[in-house]
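A single protein chain has been omitted; all remaining protein chains appear in their positions.
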Amino acid sequence: MSAPVVETHRLAKTYGLSPVLREVELRLMPGAGAYVIGGNGAGKSTLLRILAGLEAPSDGYALVFGQDTRKVAARYRRRIGVMAHQSFLYPNLTARENLEFYGELYSLPDPRASAELWLERVGLAEVADSRERTFSRGMEQRLSAARAMLPEPALLLLDEPFASLDHDGVEIIASLIRSAIERGAAVIATAHAIPEIEGVDFAAYEISHGRMQPHLHKEEVRRGGRIRSLLGR
Amino acid sequence: MNSAIRNGLGYVTLALMIVALFMVFDYVPPEAEQGIAQLIFYFHVPLAWVAFASFGIVAIAGIFYLWLGDKLWDDLGYAAAETGMVFCTLMIVAGSIWAKPIWGTWWTWDSRLTTTFILWLMYGGYLMLRASADDTPQVARFGAVIGVVAALDVPIVIASVRLWRTIHPAVLVTKQGGHGLEDPRMVATLLVCLAAFTVLWAWLLMLRFTQLRTRSRMSALAVRIAFADAALSDSK
Partner (left out) sequence: MLRKDLRLELRSGESTLALLALSMLVLVVLVFALDAGRVRSVDVAAGALWVAMVFAGMLGANRALLAERDNGAIRGLLLSPLDPGTLYAAKLAAALIFMAVAEVGAVILMVLFFNLEFDVSIARLAPILALGAIGFSALATLLSAITGRTRGGDMLLPILAVPIFVPALIAGVKASAAALAGVPLDSMGQWLKIMVAFDVLFVTAGYLLFEHVVGEN
């Protein structure tokens, strides 16, 4: 029985006086995935930030690879890939340079080759030598995904990975997520509503009022989901 | 912090200050060379000691805060910075009042005044930083780092300024004073003033620290109430 990649216990977070997360319990095994959905400001991004170690919980704790997220050792950080609303990319470097830089940052054996490979995978090979500054939002998102997955991390934390993507973009990211699961990574992806990805069977959770609960059957969501998000819950 | 101790400190301060003032203005003989103005010395030295001590506390509290993360240390550091700033300002004013009759000018770049001024600027920087930002753990950490960095700098500042200038009267060889004071009455007065100001400082520091501590505790409490409140409305 392998160890969970992610584990939280009574995780809570407040900003000032507003409780954004309350008693969140989560457990994710390798090769498994989870969708976390919720409206704007529901706390999905906060949860990911805590799991990534960018923020500390106000109460409770979160473990990734058995390490407290507040103090993850360097060798474990190597195994975490994060996609956020910000791309973490340098506008004045080319796509290739950005990826090569991250390749070196994560001590990959051959950053050039890895960069080349991933540019192909996200369909940006043609614009590899253009500066990131010139990219559209969709292209930026794809490059950000490449950056996150470049070191083949064992845990992927993706904050709204499908936002701003056209159909092709969504397909690309979906297939990348599929391959990540296949090689045994754990994936958490947030979204406003359950993404419609084939071949991927994720557990679904919804965050509302700071509490995270296993989501209703996905079918119900597709029908009722739109209404929910309209109500902003 | 026990309010009895705090109040006690207050009374002791009052008593000591009265004695100190009496001693300075009535008891001690004026110094031959500098006349009445030299009396400032009895205030200047204790003020200096207290200002530097405060700075030390800011730094030590900073280190503890970075190490332990308990808000208590940040409150202590902030209180010490504010208190220190007050005394440092008084010190500069006192130094200036001394300078005028002795050197004929309101300000002069001698080693002690310069060092005081630098210290004052560092305090000012710390306070400006804290004032311009919210009271988050991040900002508290910033304050701690600044406190430590500035404190580490102080010995170098003193050494370099001393090298740069030396026209301070020979009465004060060290901050503790005592050398070059002929009359034992002067020594006694100095010691009493030292004690009086130290107690005054400690009292003010405790007052401010208690204030900040209370505020921090209330914030933490408010957060818990918010949590509980939300939990209640959930189960409705």
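Just so it is clear, A and B label the chains in written order, and each chain counts residues from 1 on its own.
Everything that follows uses one rule, which is that a residue touches a chain if its C-beta (ideal position, glycine included) is under 8 Å from a C-beta of that chain, and two chains touch if they have at least 3 such contacts.
Everything numeric here is computed off the predicted structure, so don't read it as measured data.
Contact with the omitted chain, checked across A:Ser45, A:Ser87, A:Ser114 or A:Thr190, is made by A:Ser87. Residue A:Gly53 is the one among A:Pro4, A:Pro19, A:Gly33 or A:Gly53 that touches the chain missing from this view.
Residue A:Arg70 is the one among A:Arg70, A:Arg112 or A:Arg183 that touches the chain not shown.
Contact between chain A and the absent chain runs through residues 52-56, 70, 74-75, 77-78, 80, 82, 84, 86-93, 97, 101-102, 105-107, 131, 147. Although one chain is hidden here, its contacts on chain B can still be listed: residues 66, 118, 121-122, 124-125, 128-129, 132-133, 137-139, 141-142, 144-146, 148-150, 152-153, 156-157, 159-161, 163-164.
FYI, only the chains that are shown with their structure count from here on.
Across the interface of their complex, chain B is touched by residues 12, 14, 17-19, 22, 58-59, 209-211 of chain A.
Those residues of chain B lying in contact with chain A across their complex are 222-223, 226-227, 230-231, 234.
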